[in-house]
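The complex is shown incomplete by one protein chain, all other protein chains being positioned as in the whole.
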Amino acid sequence: MSAERRPDLRVSLSADPARPLELPNPIVTASGCFASGREIDRFFDIGGLGAVVVKSLTLEPRLGLPTPRMVETDSGMLNAIGLQNPGVDAWLANDLPWLAERGVRTIVSLAGKTVAEYRTLAERVRGQPGIAAIEANISCPNVEDRGMVFAAREEATRDAISQVTRVSAVPVFAKLTPDVTDIAAIAAAAVEAGATGVSLINTLSGMAIDVETGRPRLGGVTGGLSGPAIRPVAVRAIHEVHRALPDLPIIGMGGVRSVPDVVELIMAGASAVAVGTATFADPFATLELVEGLPDWLAERGYRSVRQLRGAVQA
Amino acid sequence: MSAERRPDLRVSLSADPARPLELPNPIVTASGCFASGREIDRFFDIGGLGAVVVKSLTLEPRLGLPTPRMVETDSGMLNAIGLQNPGVDAWLANDLPWLAERGVRTIVSLAGKTVAEYRTLAERVRGQPGIAAIEANISCPNVEDRGMVFAAREEATRDAISQVTRVSAVPVFAKLTPDVTDIAAIAAAAVEAGATGVSLINTLSGMAIDVETGRPRLGGVTGGLSGPAIRPVAVRAIHEVHRALPDLPIIGMGGVRSVPDVVELIMAGASAVAVGTATFADPFATLELVEGLPDWLAERGYRSVRQLRGAVQA
Amino acid sequence: MSTVPGRGQPTPYTRGREDGPVRSICEVLAYRKIGAYHQLTIVAPDIAARATPGQFVSLAVEGGGTILRRPFSITGVSQHGPWAGTIDVVLDVVGPGTAWLAGRSKHDVVDVVGPLGRGFPLPRQPATCLLVGGGYGAAPLLYLAAQLQHRGHRVDLLFGAKTGERIFNAIEGKRQASSTRFTTEDGSFGTQGRVTDVLPDIATSTGAEAIYACGPMGMLAAVAAQARERRLPCQVSVEELMGCGVGVCNTCVVPYRRRDGLANVRACYEGPVLDAKRVVWEAIGTTAMAGEPVEQGDAS
Partner (left out) sequence: MSTVPGRGQPTPYTRGREDGPVRSICEVLAYRKIGAYHQLTIVAPDIAARATPGQFVSLAVEGGGTILRRPFSITGVSQHGPWAGTIDVVLDVVGPGTAWLAGRSKHDVVDVVGPLGRGFPLPRQPATCLLVGGGYGAAPLLYLAAQLQHRGHRVDLLFGAKTGERIFNAIEGKRQASSTRFTTEDGSFGTQGRVTDVLPDIATSTGAEAIYACGPMGMLAAVAAQARERRLPCQVSVEELMGCGVGVCNTCVVPYRRRDGLANVRACYEGPVLDAKRVVWEAIGTTAMAGEPVEQGDAS
C-alpha cells in the first residue's frame, strides 16, 4: 500500500469547536479493561492507540467486591469487580503523569455514588494536563435512588451529566447502560445536560449459578456481561441512538474483536470503537485493530474511515 | 435407578386452585421454536414433554417479514420472523385438534397489536378443549403506542394482561421482554392484572450488519437475540423477579441447552423451563432434558425437582 | 440413552422413529477433494435407507461460537459395500462451519440429522429430463440423475459455475447422462457464459419434457422463467438461510402460491424442492409479500 493511498484513520469525536477531540485513529480502550496503561505498555507502545480510557475513578479509593469476580459464559464473561480503583487523587498523582509523559491521549472515566460526587470528581480532574476528555460512567448505582443506576433514568442522567459538563473544559461522554427500556431517550437526556457524546454500551446485567453448590458464581451475585455475546445488542443500541441523534458522537463498544467488528459498530453509528474483553484474550488486540483497519479499508477502496460512519442502509 | 427412587419431576405452575396447572415435568417448548408440534413429532412423541407452548398467534394470519430472517451470532442467533402464523382461527381448526388428540398439554401463545385484540384472542381460545394455559406474548409492538412493545411499560402490561385474564378460565402467563429498566416492576404489573405467572425472557433486541454490503443482516433490520449467549441475562431476570415476587410461578427460558442449564434457571426461581434455540441445534433437545434431569437429581440425592426452585443462596 | 452421544459410543448412534428423519452420530468413511469442493462419505445406514434425491442433511459443526447446524444436499447414497449404507455430501468452504467440516477425515465423527425436506418428484411416464445445476447445486442432481436413469428416463445435464474447478464432478456427470454440457463464466471449462445462455438450445435439441434445477436463487429464477416460456414443468431446489432445518423456526421461507393462497413456505419442510411456477420469485427478500405494514424490530 503506497503511503499516499493509505486510508485516513483520523476521527473527530466532538462537534463543539470549543472542546475538540481529534483522534489519530478510532480504536480506544474500554474503561476497566486497561488498568493503568502500564500493564499493556509492557507489550507495545500504547501511544499508538486512538486514546486510552482509564478504569472508572471514584472519589475515595475502593477495594471492590470479594472474589470470585468473573465467570466465563458462552462467548462472553460476567464480571463483578466493584469499581476497585485507587481513587481519583492517587490516580492523578501516580498514573496520569506517566500517561501524559508518554503522550497518550487519555480519557478519564469518572464514577460517582451521588450526583454531587460527579461534580467533585469533575473538579478534581479539571485543568489536569493530558486529559483529553471525560467519560462519565453513569451506569453505576446511585445511592440516593435505592441503588438504581443513574443511566436508568432520564432525570438522574441529566443531573449527573450536568454536574460534569458545568465544570469541565474538555468534551464529556456519558457512558450508558443497555439495561433500559429506551436508550435513545437516555442519550437525549445526556445531550440536554451538555454531553459532547455518549459511550455505548456498558455491560448487560447478568448472573450465573454454580449448580453443584447452589451459590452464585460471582462474589457480587450479579455482574456485567461483556464480550462477543453482546455485540448484537451493542450494534442495535448504537444504531438506535445514532438514528435518533445523528450528529451526536458515539464511542461504540461491546464484543469487538476483529476489524469487521469495528466496521460494524462504525456503520451502526459509532465514531470511535472501544475494545474491552478482547484485550483479555489477546494483549495486542487493540494494536492489531489499529494496524488491520487501514488494509481493510484500502482493499475496499475507502479513503477514510469517516466514510463508514452510520453507513448502514437501514 | 430403581423406580421408587426416581426423582419426582412434577411441577405446579399455578398458585390458584381455580386454575391449576400441573405438569409431569418442567421441560416445555419456547414459543415460536416448535411450530405446530407435528414437525418435531416426526422425531419423537412430543406428548412426553411437560407442555408445548405454540407459536404466538395473532387475530389475522400473518406472512411475516422478508428474508433473511436469521443470522447466527457468537453463541446465539438473531431472528426477525415477524410473527408469521396462520392466525388464531386456522390454528384452532387445524392444529389444536391434532395436539389435543395426542394428549399434548398445550399452552397457547397470543399476540395482539392492540389492547383490544388481546381480549378478542382470549375469547377465541376460551373453552377450547386441550388448552392448558395461555401465554400472553406482550413483548410485541403496540400499534397504539408508536410500536413500543406492551411489556415495555407497566400500564400497557396491565391493560393487555387484564383483557386476557378477564375472559380466561385457564392460567395466564405474561411473556416479558428483558429490554426494560425494571423487569420486576413489569412482572408486578402483570400480577396486578391477574396473571397466574410470568414467562421470562423473550429475546433481547439486537442487530447485525453485513460489513461488505452495508446492509442489515436481517430483512427486519433489528431482531431478537436468543441462545446460550443470553443465558446470564435470563438467570438474572428470573432471579430478580423471583426475589421480588417469591410466590409467582415463572416459566424460565433463554439459552438453555443442557441439564445443568435447566437447574440453573430453576435455582434462580423458575418453576418450569422452556427450550427454544437448542431445538434448532438438536431436534431431540427437549426430550433429552426430560430424560437427563432425573439422573442428575438422583446422583445428587434430590428427591424432587421442586426442591431446587429458587434454591440459589444469594 | 445418553444425553451426549458421540465419541466413545459405537457409531452410528441413531435416534428417531421407524420412518422420517433421524439423528445419527456417524463415522466419516472417506474424504475426497473434488475441484474446489470437499466430499465426505458418511456411514449413516438409516439415513441412506430413507433418503430420496433432493433431500438434505443437517450437520453439527464445532468451533468459535457456532451453535446451529449446516444444511447440505445429499449427493448420493450407497446401500451396499462393506459399510452398509453411506451418504455423500459435497462442501464448498464459505465460513467457519464448512471450514470445520472440510477438515474432517476418515474415522472422524459427525452429527447428522436427516433426511430432511421434500425431494424431487419423479415423472410418472418415461420422460426426457434436463437437469440444470449451478456450482454445488449440481450435487443433488447427480443423485437425481442416477435415480432417473435407473427408472428409465432420459437424463441430460447442464452444469454451470464461475470457474472450471467449481463445476462439480463433471466425470461422474458424464457417466450418468445421455448428454452433458458445461458453462463457466470465465470460459475455463465448457462454454463461456451462463447455463441460461445455452438452456434454450439444449432443451430444444434434447426434446426436454421436464426441467430440474438447483443452484443460486438468481439462476433458479432465470431457469424458471425459461421453463415457463416453454411450458415445461420445472422443479427447483431452493436455498435459504436455515436456522433449524426441521421446520420449527420459520427462517427459511420462500414466497409461494399455494392452492389456498399466498404463503411463505419453509424451504426445509415444504421444500427445498418446489414447483418453480408457484414460487413468487420477484417477492423473495422483499416486503412485497408482507400484506401488512412491516414493523421494524418486531423481532419474532
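For reference, chains read A, B and C in written order, and residue numbers begin at 1 within each chain.
One rule holds in what follows: a residue touches a chain if its C-beta (ideal position, glycine included) is under 8 Å from a C-beta of that chain, and two chains touch if they have at least 3 such contacts.
Only a predicted model underlies this, so the values are computations on that prediction, with no experimental measurement involved.
Participant: Could you tell me which of the visible chains the hidden chain touches?
Facilitator: Per the touch rule above, the missing chain touches A, B, C.
Participant: Among A:P7, A:G76 or A:G112, which one touches the chain that has been omitted from the display?
Facilitator: A:G76
Participant: Identify the residue among B:A229, B:I251, B:V275 or B:V290 that touches the chain left out of the display.
Facilitator: Here the residue in touch with the unshown chain is B:A229.
Participant: Of the residues A:A15, A:A35 or A:A185, which one touches the chain left out of the display?
Facilitator: Candidates A:A15, A:A35 or A:A185; residue touching the omitted chain: A:A35.
Participant: Can you tell me which of A:T181, A:N202 or A:S271 touches the chain that was removed from the display?
Facilitator: Here the residue in touch with the unshown chain is A:N202.
Participant: One chain isn't shown here. Among A:V221, A:L297 or A:V312, which residue touches it?
Facilitator: Result: among the candidates, A:V221 touches the missing chain.
Participant: Would you write out the residues of chain A that touch the absent chain, in ascending order?
Facilitator: Touching the chain left out of view, chain A contributes residues 32-35, 39-40, 42-44, 55-56, 60, 62-77, 79-84, 139-141, 143, 147, 202-203, 205, 219-224, 227-229, 258-259, 277, 279-284, 288-289, 291-292.
Participant: If the missing chain were put back, which residues of chain B would it touch?
Facilitator: 74-75, 228-229
Participant: Under the stated touch rule, tell me which residues of chain C contact the chain that is not displayed.
Facilitator: 62-63, 65
Everything below uses one rule, namely that only the chains that are shown with their structure count from here on.
Participant: Rounded to the nearest whole Å, what is the centre-to-centre distance of chain B and chain C, using the mean of the C-alpha atoms as each centre?
Facilitator: 34
Participant: Report the inter-centroid distance (CA atoms only) between chain A and chain B in whole Å.
Facilitator: Computed value for the inter-centroid distance: 34 Å.
Participant: Touching at least two other chains at once: which residues of chain A meet that condition?
Facilitator: 74-75, 228-229
Participant: For chain C, which residues are shared contacts with two or more other chains?
Facilitator: 65
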